[in-house]
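One protein chain omitted, others in place.
A and B label the chains in the order they appear, each numbered from 1.
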Amino acid sequence: MTLTKRTWIQLAGWGSLAAAAALVGCSKKEETTTVATAPAASAAPAAPAPAASGPLKIAFAYVGPVGDGGWTYAHDRGRLAMQKELGDKVQTSFVEKVPEAADAERVFRDMVSQGNTLIFGTTFGYMEPMLKVANDNPSVKFEHATGYKTAANMRTYDTRTYEGAYMAGVVAGGMTKSNVLGVVGSIPIPEVIRNINSFTLGAQSVNPNVKTRVVWVNEWFNPPKETEAAQSLINGGADVLMQNTDSPAVLQTAEKAGKLAFGWDSDMTAYGPKAHLASSQINWGPYYIKAAKEALDGTWTGGGNTWWGVKEGAIDLVSVSDKVPADLKAKLDAARNGLKDGSLVIWKGPITGNDGKEVLPAGKAADDDFLRGIKFYVKGVEGTIPGGGK
Amino acid sequence: MLKLETRPSPSRAMSLASPLLALAITVVIGTVLFVLLGKDPLRGLEVFFVEPVKSVYALTELAVKATPLILIGLGLALCFRSNVWNIGAEGQFIVGAIFASGVAMQADASTGRWIVVVVIVAGAVGGMAWAGIVAFLRDRFNANEILVSLMLVYVADQLLGYLVYGPWKDPAGYNFPQTITFLKATQIPKLFTGYRVNIGLLLALAAVGAFWLLLFRTYAGFQLQVGGLAPAAARYAGFSSRKALWLALLLSGGMAGLAGGLEVAGPLGQLTPHVPAGYGFAAIIVAFVGRLHPVGVVFSAILMSMFYIGGELAQSRLGLPKSLTGVFQGLLLFTLLACDTLIVYRLRWKPAHAAKPTPVLKPKEGV
Partner (left out) sequence: MDAFALLIAATLNAGTVLAFAALGLLINERAGIVNLGAEGMMLVAAVAGYATAVHSGNDWLALAAGAAAGALMAAAFGLLVIWLNTNQYASGLALSLFGAGFSAFVGLPYTQEKLGERASYRIPGLADIPLVGPALFRQHPMVYAAIALTIALAWFLYRSRAGLVLRAVGESPESAHALGYSVRRIRLAAVMVGGALCGISGAYISVVYTPFWVEGMVAGKGWIALALTTFATWRPARVLLGAYLFGGVTMLQFQLQGEGVQIPSQFLTMMPYLATILVLVLISRNPNFIRVNMPASIGKPFFPGS
């Protein structure tokens, strides 16, 4: 039968190729010698032995490219700060563009097999894969950003980006002439809605007449879409733009249209010098240094959550433009100092939702749990949250 | 100079050697790329071709990655053989995942293991339904199946987004776009504890046998192939091109949907906006490199999976960019198509300006 013969020939061809490749592989030396290359088949896998005298190996998983000028760039800056501070005691590495999907699990397992004992996952979507790998490797420490599930060897961390959004709002409220602010939203999760709300509250603190309009691109990073979304906000009358997406596209669109905007996650001044008012910049360095130090001196414990803000130096509004008049700058500084010493509580009642219902009674300050579950727009934000804020 | 000359008949040897030659060329170009990037080329090749098969764990991961490629590739191979160009396998994959999730979410604590069967079947049904739209529009309105199936990929993607951001969102999930994590009962049973490979692999291997039988041992398969190779002959023989169209699309859609269902109820365990992983498009390359033959599809799926996993490893071990995977895959298909011409043509060295011998015309007798 000719077909069978063809199949056998193909098999032989591929087989010989594979055999050749295997020969090449077997003649190479093993790369890392300190740890096992795969978790054992039994339920209790062998834990990789930590290198006693070598530097602490730390690995980072990024969802975007390091060059995004936004979210991932900020994380990498934090990693570099940690590396600089701790020098020879740590050895850091990263993998970028790890998708928030099943493949992430393989990347985390590979990081473990490479001898990393402290692993950072920098986006919400890594939660389930990290949890799985954490459960299989009890002696490796896992840090998950912006998530909520923990384990004995896994904890979560985040930055109070809403404080940066509030400060930006203060500037926006004072700079807008049309009283219409525009926000390009990424994904309608509580973190982003909280930022939109805080931005509006900040603006209302200096200008009670502002309205905020929101357009969602449903992605963290998509510059062409962000451009179109920003353009449509400008078309609708917004003259100051804010974003929760990870690229400078919104700022660039504002620059082209002669409007004003903010940088987000990193300092984006260079992308739109004429339009740039200020950048809400996340500083992951202090937390990363703390976590690494704890891992080094053995005081690291899992299961908790760290949520740092202006007070701890994790977020700030930087590169405030000279376009901002002195009196507005003074208000901004007052807000910043208030956040630093705790005298300013952004989420303190009375706060009303945009459907008219009161969400925080007068005088009551919201706790972290309330903040984590925000599914409503405050008064002044137009529209409803997609997917229905239940 | 080198000239292309038609062979008297297509060369069987070349049709086997062509994928190998294409792979060899891709490897050579890859080596050059590694050198240009300042990396050790042997190490680069090792990461791509050896690391993914080095340990049991690595082999199981390879199987996990290859399973959807094999499933979808089989369906597409059949489709392309029938000259039906289903480019929308990715969309059928997504809808299969959606249907499978819908069933999985109906389970509660008391549901038995039998639901796994329903989940898998639902996935296949979903894919078939989505491909059925393409078949219907082509059958009834003559609409080009390439464009329709492609547009439906985008529609399916948006549909997925709508469901996970809206009605199917996990109420306890902090408003994140994802469904609940499916209950243990609905999860595809794994083959060995501790590894991610599941029965999907067995299904894929069974499908290879089934497709081989269908294509090469049944009358329907024969009709499909003739319809693709010589439509006029098929019409003359009375083979229904409508039947071929529907069969090809429903089968390939069903396979893509099956792959989607397995992916979502297996390694993922929930429906998220990240379900579309590009398998539907990668499977097109898998089908071609596999010479549109069921067994070939297995090998090319393994090869493509090595590219995927190797690309990941190249990132973490060598600091090479992830986009290399895409470059290799595209390059492989391109070189394959180029090498395929050698099946029908052969290269000959002809001296330039060679005088063509003029045939001497002899007057015919008695004309």
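The definition used in the following text is that a contact is a pair of C-beta atoms (placed from the backbone, for glycine too) under 8 Å apart; a residue touches a chain by one contact, two chains touch by 3 or more.
Because the structure is a prediction, the values reported are computed rather than measured.
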Check each of A:91, A:218, A:305 or A:352 against the chain that is not shown and name the one that touches it. A:218
Missing-partner contacts on chain A, residue numbers: 65, 67-69, 73, 182, 213-216, 218, 221-225, 227-229, 231-237, 247-249, 252, 255-256, 258, 270-271, 273-274, 382-384, 386-387
For chain B, residues touching the missing partner are 4, 6, 85, 87, 137, 141-144, 146-148, 150-152, 154-155, 158-159, 161-162, 165-166, 281, 284-285, 288, 321-331, 333-334, 336-338, 340-341, 344-345
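By our rule, only the chains that are shown with their structure count from here on.
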How many angstrom lie between the centres of chain A and chain B, each centre taken as the mean Cα position? 34
In their complex, what parts of chain A are in touch with chain B? 3, 6-7, 9-11, 13-14, 17-18, 21-22, 24-25, 28, 31, 37-43, 45, 59, 93, 95-97, 99-103, 105-107, 109-111, 114, 124-125, 128, 136, 148, 187-190, 193, 218, 372-373, 375, 386-390
Along chain B, where are the residues that touch chain A in the complex? 12, 16-17, 20, 23, 42, 45-46, 49-51, 53-58, 61, 161, 165-166, 169, 171, 174-177, 181, 192-196, 216, 263, 267-270, 272-275, 277, 293, 295-296, 299, 309, 312-313, 315-317, 322
